[in-house]
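Apart from one protein chain that is not included, each protein chain of the complex appears where it belongs.
What follows is subunit A.
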Amino acid sequence: MVTTAPTEERIWQLLEEVSDPEVPVLSILDLGIVRSVQVEGEKVTVSITPTYSGCPAMNTIATDIRLRLLAEGITSVTIHNQLSPAWTTDWMSQAGRQKLEAYGIAPPVDGTATGHVLNLFGKDTAVRCPLCKSDHTHLVSQFGSTACKAHYQCDDCHEPFDYFKCHA
């Protein structure tokens, strides 16, 4: 079998096939955590940035990237954990947002990051119910099933759902 040195384009295609272990409907490219890919001869370097400092999926994602590249015969892989610039939901793709909603998780509403504003008891972000599409929803807790999600409930269909927090 003849192996040719991998191209950068090919690496990006392969990364599209690596999914987020906690939201498997999203690829890591949809999530916007791959910052760069560098290819030097046979050596491949992939820089990824964590969504949240304590995201337990980062180790799994690094392993999954290695395994996917290994399956193509790419063995010399370095994975960098890049903290700065910090990840933001602005980097999440449009396709990713649509996949999230179809999966039952409300996608981030841009421009609503808590950011550095401490508006105590401020109005909750208006989030559309991913199931019945009603805008009558309310925040149950800013802290949901994973670090990146808040917990909402729909006032019309009463379904509780996850909301992928805007993080900017």
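In the analysis below, a residue touches a chain if its C-beta (ideal position, glycine included) is under 8 Å from a C-beta of that chain, and two chains touch if they have at least 3 such contacts; residues count from 1.
Everything that follows uses one rule, which is that contacts and distances are computed from a predicted model.
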*Looking only at the UniProt record of the hidden chain, which name from "Iron complex transport system permease protein", "Phenylacetate-CoA oxygenase subunit PaaC", "ABC-type quaternary amine transporter" or "Extracellular solute-binding protein" is the right one?*
"Phenylacetate-CoA oxygenase subunit PaaC"
_Of A:37, A:55, A:92 or A:127, the residue in touch with the unshown chain_ = A:55
*asked:* Just to verify: which one of A:68, A:97, A:128 or A:167 makes contact with the chain not shown?
replied: A:167
_Hidden partner chain, residues of subunit A it touches_ = 47-48, 50, 52-56, 58-59, 62-63, 66, 78-87, 113-121, 140-145, 147, 151, 167
